[in-house]
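Yeah, one chain of the complex is gone here, protein chain that is, but the others are all in their spots.
Let's turn to chain A:
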Amino acid sequence: MPGPEIIGVSGLRKSYGAVPVLHGVDLHVGRGEIFALLGPNGAGKTTTQEILTGFSSRSAGSVSVLGQDPAGAGPEWRARLGIVPQDMGSFDELSVKEVVAHFASLYPDPFPVDTVIQRTGLGEKANERTGRLSGGQQRRLDIALGIVGRPELVFLDEPTTGLDPEARRVTWELIRELASDGTTVMLTTHYLDEVEALCERVAILLKGKVAALGAPGDIGGRAHGEAVIEFHADGPLRDAQLPALHNAGTPLAAGPDGQVRISTATPAAVLRVLLDWAVQVGSYDLPGLTVTRPTLEDVYLRMIASADAATPAPAPAPGLEYIA
């Protein structure tokens, strides 16, 4: 965690009646960090955010947000916080500029209204009634209202849901700018590419617990975990006997469609064997060769599957699969 602590949560528990929702969550987020809370529906993301933003009480544990306990924090604390919920509310009769200016007037030290409108890409719509905005523009207005108060900490609840790819990039850029200005960002999302593109750290919440915490590139041992080598056994490779891999018990064979897929913890060593073999059998290439690390999505889905044995693991890609 870089910088001074902005969010500190330890042993956070929450039950609704007899139903436990959070079983001891620990989180620490530093100033200027972009931190993601990831998890399937019902994992406790929303509950966690509601407790952190002072909208829900907790059953046990300690919570500090911007140095205060959200449970008893007043308007001065709220003024330092920006919240972008999923529901926008209706200001249909007002123009973009009127709504943003109104929200700015509620804060002690807001950003200039025009700056916020420009930076959220709503410049051309400044005088449009908000009721006439498209879904994506509405979402950007949501974000504008969440940040106009010059917050030190912003909670974004699925900020790019419903945005087209271009608008998502604009929003990501905006979030990066906020962070580079020292604003701390905590977001929930279902988009794993968003986590990889934006976040320094991510916590995966499963069934009310932090199942994994770390940089998106490291989570679930991704950096050191198994890689997948794939290629197509074509031309002279088609009829050749695949080489034995030193630690694989069975000889390799291509699948009926010629696709070969090898999972290995030592992709470089396996590639050396494969390349030598290709030269020997008269091909200087492994057609369609790819070496991939498991994506965050693979890791994430695997975690969900193992947390919930009733959910089947994702089906492997067609082709034969080997564990090297």
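As a convention for this text, a residue touches a chain if its C-beta (ideal position, glycine included) is under 8 Å from a C-beta of that chain, and two chains touch if they have at least 3 such contacts; residues count from 1.
Everything below uses one rule, namely that contacts and distances are computed from a predicted model.
The unshown chain of the complex is recorded in UniProt as "Transport permease protein", chosen from "Tetratricopeptide repeat protein", "Transglutaminase-like enzyme, putative cysteine protease", "Betaine--homocysteine S-methyltransferase" or "Transport permease protein". For the chain missing from the display, the contacting residue among A:10, A:62 or A:180 is A:180, taking the whole complex into account. Within the full complex, the residue among A:111, A:231 or A:277 touching the omitted chain is A:111.
The omitted chain makes contact with just one of the residues A:33, A:50 or A:298: A:50. Checked against the full complex, the candidates A:67, A:89 or A:236 give a single residue touching the omitted chain, namely A:89. Listed here are the chain A residues that touch the chain not shown: 3, 31-32, 50, 53, 55-56, 75-76, 78-79, 81, 83, 85-91, 93-94, 98, 102-103, 105-109, 111-112, 115-116, 119, 145-147, 149-150, 152, 177-178, 180-182.
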